[in-house]
Structures are given as structure tokens and as C-alpha cells.
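All protein chains of the complex are present and in place, except for one that has been dropped.
Let's turn to chain A:
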Amino acid sequence: MATEGLHENETLASLKSEAESLKGKLEEERAKLRDVELHQVAERVEALGQFVMKTRRTLKGHGNKVLCMDWCKDKRRIVSSSQDGKVIVWDSFTTNKEHAVTMPCTWVMACAYAPSGCAIACGGLDNKCSVYPLTFDKNENMAAKKKSVAMHTNYLSACSFTNSDMQILTASGDGTCALWDVESGQLLQSFHGHGADVLCLDLAPSETGNTFVSGGCDKKAMVWDMRSGQCVQAFETHESDINSVRYYPSGDAFASGSDDATCRLYDLRADREVAIYSKESIIFGASSVDFSLSGRLLFAGYNDYTINVWDVLKGSRVSILFGHENRVSTLRVSPDGTAFCSGSWDHTLRVWA
């Protein structure tokens, strides 16, 4: 390579020590900005009242562990996928199943609803992300119009449409994320940087933004520029796999849920972790997180079958929700914030409000 000649005198060791000293300097710089803690400033905020949140709908129909779910923009339909390869589209308001398709693989770990509401995407152990148009024609077999879009070299862990039916963002066990053109299946951009499986991603909510955040088994959360494929910010404070990442509604921060049994809030402007949500009695990993509409509440599903509701500003737990009989594997707040849905290894989904 051309660069080798220029830097012959640099050894791996000298480069590493340079990197270490830069890390030290970065920490020093960031520490200067830590004049106060979020929960301290939030002491003046009025405490939330008593929370009574219940299961309002239970969706039964999957024959095995529910692994993923996503809401349709119409605020009531959802798509869910499970270990036995089934992907189901429900009108969760009526609990009716509207579509079902069986994937050729087991462990369908990712599914997403298209913004138009006319298609869904899913994938898992097949290492692919496929798009299925939703048809109401009883004679048409949903699987017939299946389109294979993404190809990874390991399992698909997450997928999301961008603000259009025409592009999909994927995350994979192969350590990369990728952006695809749905029509042609062409790879538009790939994102390299994670040192292990990428488990989750979330697109920034901005109208003009082109960024997304991903989390992985390397304990890192990384923010990416979709145009250039470059990582623009990275956060490494978790002590184990990051299973879920979700942006705070303003897009200035994001939350993460990890196998270290904590959820954390990272602010992009401060470029650091600004809150930890944990308790001595919570020892099982958090599998999925999402914010309420205002960002005041953080709902987190855990591997101990419960959902903990956190006061994002004050850092305290507001409520614990029991109901699922096995791990909570997926959780999303509905598009208008009127409810949230959780999916579990107990084969069911629950809508809470």
C-alpha cells in the first residue's frame, strides 16, 4: 500500500500508544464539561404521579418465541416474527390476524413495517432481509411476491425502512450494518466499525437527518452518517452486549439496553453517557427499550420477564409491569404514543396503556 512507505517508522506499538494517549486526552476534555448530573438538575421537575398501566390486548397465535415486532404508521397494525419462522401481521386493536407468512428459516429475529403500510420486511438465520408486499387478495400467496433485498454473511439481527418503502437499513451478526435499495437489491452503503455482532439499530427522528445509531456485542453504541458510511460518534460504557438502542424523540440523545442489566442515556451534544437506569434487584439483561412520546418515560423489557418503566430525567424507576411468562424480547411504543407493545418468549404479544 502507498501509505506503508510513508509511515515506515511507525510501529504497531507506537501507534497504539498514540491512540491510548489520545483516549486519555479525550476523557480529560469530556470530564471538563461534567459540571452537573442530569438527575440533579431534574430535581426541580415535578414528580410523576402513580402509574397504572395494564395489558389492554394480548395477541396469541405464534407457536414459539416472539423475537421482534414493529408498528404500522396507522397506529394499530403490527408485524411480529418468531423463532418458528412465522411472521404475522395483526390489527392489534381487534387482535385479528390479517396476514401470515412462513419464512424458510427459523429464528426470524428482525421485522419491520414499511412506512406506506403496504409491505413488511423480515429476516434472521437466513442472513437475508426480504420484503413482502401485503396483499388483501385472498387468492394471492404472500410468499409468492417475496423480494430478497439484503445479503449478509451472518444472521440478520435488525432491519428498518428509512422514511420510504424504497430503502432498508440492516444490522447483522457479521458485524456490519448496510443500507439497501429495495427495488434493485443493490447495496447503497455499508457501515464497518463494530468489533462483533451488531444487534440493533435505530434511525434518527429528524426530518433532515441522515444518521442512525447501532449497538452490538462489542459493548459499543455507534452513530453513523448514512451518506458517507463513517462513524461520527461512539460510546463504550456498557459492560456487556447492547441489545437495543432507541433515539430520544428530539434526536439529541439515545437510550440503550444491555445484558449488563442496565439501560443508559447518551447525549450526542455532550458526547457522553448522561444517565444510568439500574437497580440492585434487576440482574437480568434488558433486551429492548423505547421512549414515550415526550421522552419522559423509558420502557425497558428484560430477560426476567418484566418491563420496567423509568423516569428518564430523574433516573428512578416509576413502575414494574408483570404479565409475560418468559423473557421480553421486543418492545416498541406506538407511533402516536398511546400504547406500547411487548413481545415475549412466552409466544405472546401484549399491548399496554
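We take it that a contact is a pair of C-beta atoms (placed from the backbone, for glycine too) under 8 Å apart; a residue touches a chain by one contact, two chains touch by 3 or more; residues count from 1.
Basically, contacts and distances are computed from a predicted model.
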Key: Per UniProt, the name of the complex member that is left out, chosen from "Septin", "Integrator complex subunit 11", "RGS6 isoform 15" or "1-aminocyclopropane-1-carboxylate synthase"   = "RGS6 isoform 15"
Remark   = Among listed residues A:Thr58, A:Ser164 or A:Ser190, the absent chain is touched only by A:Ser164
Key: Omitted-chain contact residue, chosen from A:Met109, A:Cys159, A:Val245 or A:Cys263   = A:Met109
Task = Against the chain that's been left off, what residues of chain A make contact? List them.
result = 3, 7, 10, 12, 15-16, 18-20, 22-23, 25-26, 29-30, 33-38, 40-42, 45, 48, 53, 56-57, 75-76, 93, 107, 109, 125, 155, 157, 162-167, 173, 175, 181-184, 186, 188, 192-193, 195-197, 199, 206-208, 217-218, 220, 222, 227, 230-231, 233-234, 236, 239-241, 248-250, 252-253, 259-261, 267, 269-272, 274, 279-281, 283-285, 292-297, 303-306, 312-313, 320, 322, 325-326, 336-340, 345-346, 351, 353
